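Every protein chain but one is kept in place in this view of the complex.
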Amino acid sequence: MAEKILLKGNEAMVEAAIEAKCRFFAGYPITPQNEVPETMARRMPQVGGTFIQAESELAAINMIFGASAAGARCMTSSSSPGISLKLEGISYIAAAELPCVIANVQRGGPGLGNIRAAQGDYFQAVKGGGHGDYRLIVLAPAGVQELYDLTMKAFDWADLYRNPVLMLGDGLLGQTAEPVVKKKYRPACKLPKKDWALTGCTNRKSNVVKTLMLGSVEALADHNRHLVQKYKKIESELSLVEEYMTDDAELIVSGYGMTARIAKGAVKNARAKGLKVGLIRPISVWPFPTDTFKRAAEKADKFLVVEMSNGQFVEDVKLAIECKKPVEFMGVGGGWYPTPENVLEKIETVLGG
Amino acid sequence: MAEKILLKGNEAMVEAAIEAKCRFFAGYPITPQNEVPETMARRMPQVGGTFIQAESELAAINMIFGASAAGARCMTSSSSPGISLKLEGISYIAAAELPCVIANVQRGGPGLGNIRAAQGDYFQAVKGGGHGDYRLIVLAPAGVQELYDLTMKAFDWADLYRNPVLMLGDGLLGQTAEPVVKKKYRPACKLPKKDWALTGCTNRKSNVVKTLMLGSVEALADHNRHLVQKYKKIESELSLVEEYMTDDAELIVSGYGMTARIAKGAVKNARAKGLKVGLIRPISVWPFPTDTFKRAAEKADKFLVVEMSNGQFVEDVKLAIECKKPVEFMGVGGGWYPTPENVLEKIETVLGG
Amino acid sequence: MAEKILLKGNEAMVEAAIEAKCRFFAGYPITPQNEVPETMARRMPQVGGTFIQAESELAAINMIFGASAAGARCMTSSSSPGISLKLEGISYIAAAELPCVIANVQRGGPGLGNIRAAQGDYFQAVKGGGHGDYRLIVLAPAGVQELYDLTMKAFDWADLYRNPVLMLGDGLLGQTAEPVVKKKYRPACKLPKKDWALTGCTNRKSNVVKTLMLGSVEALADHNRHLVQKYKKIESELSLVEEYMTDDAELIVSGYGMTARIAKGAVKNARAKGLKVGLIRPISVWPFPTDTFKRAAEKADKFLVVEMSNGQFVEDVKLAIECKKPVEFMGVGGGWYPTPENVLEKIETVLGG
Partner (left out) sequence: MAEKILLKGNEAMVEAAIEAKCRFFAGYPITPQNEVPETMARRMPQVGGTFIQAESELAAINMIFGASAAGARCMTSSSSPGISLKLEGISYIAAAELPCVIANVQRGGPGLGNIRAAQGDYFQAVKGGGHGDYRLIVLAPAGVQELYDLTMKAFDWADLYRNPVLMLGDGLLGQTAEPVVKKKYRPACKLPKKDWALTGCTNRKSNVVKTLMLGSVEALADHNRHLVQKYKKIESELSLVEEYMTDDAELIVSGYGMTARIAKGAVKNARAKGLKVGLIRPISVWPFPTDTFKRAAEKADKFLVVEMSNGQFVEDVKLAIECKKPVEFMGVGGGWYPTPENVLEKIETVLGG
């Protein structure tokens, strides 16, 4: 039987990355993600990898650009304000179609805010916080084991689509310790050759990795058309979602990450009380599991979205169901989080309403 | 009769800012907004103001934090990648509720992209590119005179709501020269006293400007509740929109900024051909003029959104009309822009469809 | 009779600079010089000048390069580690022959050290801590009034020779408050026109300020020959020194700045005891008052150098007197300083030896 070990979310992410052959990490400290660089600093040298405590968030993300351009499996992580500092670099990496994994262990905002868990960076993550029309693949695990499993796959999907993958967690997920079954790395897909990488050019045509596209007037528009096609392909192939008791549900509760897990507890309790409630939890928030929501909207009467923010994810739910059913919202930013009891109470209000 | 002078959009923004008593500008050069710092460098000393060519985009935005905290009317500007670099600072300024004006003269993205006009930073502007649940007031003028007029008001609204205002232009608007009637500055509203400013504390209680809210567990959530109330107030009071021939329109064309101006040309030509087409052009894209769209959706059959991007603003149109009518999209990112003929052709296709 | 006001050394420097028409200051905080930026921040706006709290020491010194190139009277200040950070910029300013005043309020070193007074940066100041063969004019006042008077002149000499002037103080001088007679600024010399400044080029030949001299193979060597000539001229014209009872002295005590002042107390006490002791205190340490030392070496038997360092200034004394008389040394770096009693004791030992 597989051995379970107790790991904090932040630590599990590191172990998964190392197991998935990530060998380059550059980062800068910020609470509540500090166990990521701390653990990377210890683990990377053990496997012949490189850990760099960069001089700034900007330095870190640009080192990731460089490492990825050179063909390395690489990762960086931070928390909300640190991710904001990385956004220029993230746009560059997405533009250059470089694979990498970025973790955002969200904290309370805006500004310096506080170090409690929050989900105020959803728009930044899925709509493109940086400039230009790029997309990140955004994964939002709801527990340490899932975080471990998805982090491993994140590297494969990043390589498959030549696109950055963002692990969208929060302080709760990062700091919670849970038993984890460590797994042998097996690629989640057939990995393409990195024949575009800057590996030192001998006996081949020179590779170029760039984001400045001056050439012809249409060069950059064409690149955007190409990106749009790629993003459509990702949307059609990679959409992850958990559905729970939605078949006969009159009310669908939704949320992502740790909030959805809390909400699931409420849904269970509601069912125990005989209320017809189900849950949809997007595991990938981009691509968004639109079809699942669409199907659910045909049967359910109402939706309830719970977020640790002032309301961001709720917009994507409305767009997914084309506003065909009313969508209630429950949430506050800045470190507030709901209990199963809070959510159950809200469920009863909404159903009663 | 008022004298007209020929000004590029970038220059008009500066003249309006100076006229509106802006006396502090910090920026960093990037095409296609370079006339802003260049003109500021010449004009500020003439009026006893301060121009700083900062050492980086980060330095510039943090100087704005400081100047605004000290009570100065202040401004910075940049173009897409430069705005990404400023996002941490923008989140801080919004969190601290400091008034300032920020201009984004958008260029083609993602990455370094090119220096042509584009509208790929819409999500970043209106959904909060930086971390946390903050909002910017975002104004999107469609000509140099409107840019001039709105820039003046931007400073007043920033002061009124203690909130950063983003002037969302693009390379076309910034580089186009048009005749402008210069106006005497008259406040657009009754301006509140800046009794929160750090002006040197004598004979009064000390002021504190901060974004780190550790204190009680609820301190930051309460601050978010306060911000949500403020944003609702702004939404109820400040929504700017141009409507053109929407009364009997079967098709509503929409867009913002220079794209909307091009689209308006197409709408005129369509009307000349007897097609029942109208235009809604949000002048403020946050707050979004939802009511105008809602009313139009009751009568019109279809919507067509035109953007110089792969599709961002189109989401807000769908949300505004609650997906009650089909919304077609026309747009490509990276420096592509439509001609009135392109748009007319698309109008005919959509109406024929 | 002139009014006296009580000023700390750091404050006196600011008042003198303002009186001497310095209108641009850029700096970064570090103890024990913090009163300089603090006072500048308050005083500059009162006189229509500009104070910039720069983002780093590097930013500050490069802003000085820019302000001086534009023709402004300008100043920066720091303490030991901060001056090290400025050395690339100082070399550039000296190479470009730009006038400015730089203050080093020395603290204990090496490294972060401590915040006590020290004189460990003498070599850095007079031998050229930065790269290349440049020279700074280095003034070392021994009291607040002298600091006030010399700071005013420093701006004139900087302009006259188009060369940076370094005010070499220490934490003791910066923190000590003494009565100061404020004086009306009267130029210390006929000031040359700044016809080389980058003031915006209209109806004249374009000015160029640069430090990269690629042109011909000999361009930079010729520039060095020119600098050597300029430095010789400065050495012949600008050498400041205080002599005290050296005529019949058997022992000459020497030192600079506050140490020399302490030593002077010891010399007085020695004279009171009938010991034939005198003092030479260079006020300019570059140019070094070589002739005064040379003349003294013809009569005196011995020299004693006192420094708040492990021994740096002592080398220039030996070179000045061409090692013709024995030179004893008394000093420790890192925040140690002598009392008049210590020095008297040492005088007695040396004379007795």
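Going in written order, the chains are labelled A, B and C, and every chain counts its residues from 1.
Convention: a contact is a pair of C-beta atoms (placed from the backbone, for glycine too) under 8 Å apart; a residue touches a chain by one contact, two chains touch by 3 or more.
Since the structure is predicted, the reported quantities are computational estimates derived from the model, not experimental observations.
The chain not displayed here makes contact, within the full complex, with A, C.
The chain omitted from view is touched by exactly one of C:10, C:33 or C:124, namely C:124.
Check A:48, A:274 or A:352 against the missing chain and you find that the one touching it is A:48. Only one of C:70, C:87, C:197 or C:245 touches the absent chain when the whole complex is considered: C:87. Looking at chain C, the residues touching the absent chain are 58, 80-81, 83-85, 87-88, 91-92, 94-96, 106, 108-114, 116, 118, 120-121, 123-124, 127-134, 210-214, 217-225, 227-228, 309-312, 315, 318-319, 322-324, 332-336. Residue positions on chain A in contact with the hidden chain: 42, 48, 50, 52-56, 58-59, 62, 66, 200, in rising order.
Operating definition for what follows: only the chains that are shown with their structure count from here on.
In terms of inter-chain touching, the protein chains here are arranged end to end in an open line.
Over half of the residue numbers found at the chain A and chain B interface occur in both copies, marking it as a same-residue contact. Averaging Cα coordinates per chain places chain A and chain C 57 Å apart. Between chain B and chain C, the centres computed from C-alpha atoms are 51 Å apart. For the pair chain A and chain B, the distance between C-alpha centroids works out to 29 Å.
Within chain B, residues 58 each touch two or more of the remaining chains.
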